[in-house]
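A single structure is presented below for examination.
Moving on, here comes subunit A:
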Amino acid sequence: MLRLDGVWKTYRLGAFGTRELTAVRDVSMEVRAGEVVSLIGESGSGKTTIGRMVLGLASPTRGSITFDDVPVGGLRGRALRGYHRQVQGVFQDPFSTFNPVFKADRVFALVRDGFFPSVPAIKWRRRVEAALEGVRLEPADVLDKYPHQLSGGQLQRMLIARALLLDIRLLVADEIISMLDASTRIDVLNLLGDLKTKGLGVLFVTHDLALGTYISDRTVILRAGEVVESGPTDEVFARPQHEYTRNLLAAVPHLHTRWNEPVK
Partner candidate 1 sequence: DDGAATSGAGGLPGPGGGGGAYPRNETLYTSGTQWGPPNSWNPIIPGHAMGTVGLAYETLFLFDPQKTELAPWLAEKGEWADKTYTLTLREGVSWGDGKPLTADDVKYTVELGKIKAVPYSNLWTWLSAVDVVDPRTVRFTFTDPRIQEWENWLYENAIVPKHIWESRSEADITTNANEKPVGTGPYEYLTHDQDRMVWKKKADWWATKALSLDVKPTYIVDIVNSSNEVALGLLLQGNMDLSNNFLPGIANLVKGDFKIKTYFPEPPYMLSANTAMLIPNTTKAPMNDVAFRRALAGSIDTKKIVEGVYGNIVRAANPTGLLPVWDQFVDQSVVSQSGFGFDTAKAKKTLADAGYQDTNRDGFVEGKDGKPVKLSLIVPAGWTDWMEAARVISASAQAAGINVVPEFPDAGALDDARTAGTFDLLLNNWAGLSNTPWQYYNYVFQLPIQPQQFAANFARYENKAAWDLVQKLARTPQDAPEFKTTMAELERIHLTELPMIPLWYNGLWAQYNTTHWTNWPSSAGDAPKDLPTTWNNLWEMGSIKMLTQLKPVG
Partner candidate 2 sequence: MTLQVSDLRVHYRTLRGDVRALDGVSFSVAAGEIMGVVGESGCGKSTLGKSLIRLDNRMKHVGGTVTLDGENLPIADDRAMDRFRFTSVSLIPQYAMSALNPTRRIGRLVADLLAAHGISYAATLPELTRRLALVGLPERVLENYPIELSGGMKQRVVLVLSTLRDPALLVADEVTSALDVSTQRAVAETLVEFRDRGYVRSMLVVTHDISLVYQIADTIMVMYAGRLAEKAPSDVVVTEPLHPYTQLLIGALPEVGARFGDRRLTGIPGRPPGLRNPPQGCRFRARCPLAFDKCAEQPPFVEVAENHQVACWKAGS
């Protein structure tokens, strides 16, 4: 479904772009339908950049990103809108994904404005309610409220519901749980797990290895923009090949096991 082939991203900085910063180097990977691929790496390793390129919010400097064999980079106007019908994203911080000035359900109105201007209001409302129920939210609880009146978990679920309004096939989830409390995290993860079983492809970006493993089928480990290791999740975690991956895994705090004890 989604393919990245030798993708590079270089940011130009400074006066008239005199300095360069390569955020992503030669990354190739694939996300298939019904598959969760987690993208793991420390801060600044280029995860978000990849996510944004996939979403068409940024274009790769080199290499190609294709969705169903159609290059994403060249999409403009109507075609881009068509693409966004199928591919959507949810971001790290639910509080900053909602414009704090407006009520939270504005995100649904925006989808209607952008994609279904002809759907009548009543019908649309029903579809929104259905989508909310799909992410196990009580419509009455979340509609007509301001973002700060809702919990992070509720907000993230609303965003997923928003994506679902569009019959998406691929979801880019960029650290969608790192800002959430431990107890709410798991709800969101479970939701993603459910959607996966319904055939949704998910690019799951995270720096938290414990969470990476919970729902993902395959794992790509990124360091300074480069892929250092990738493969089926179990394999990567059980038998890390790269030194960097091993260090990373060793530093993860485990419940029930102290750092200096062997992992149970």
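In this section, a residue touches a chain if its C-beta (ideal position, glycine included) is under 8 Å from a C-beta of that chain, and two chains touch if they have at least 3 such contacts; residues count from 1.
Picked so that all candidates are chains of the complex that A comes from, given by their letters.
None of these values were measured; they are calculated from a predicted model.
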In this complex, work out which of 1 or 2 touches subunit A.
-> 2
In their shared complex, at which residues does subunit A touch candidate 2?
-> 42-43, 151, 153, 181-187, 189-190, 193, 207, 209-211, 213-215, 237, 247-256, 258-259
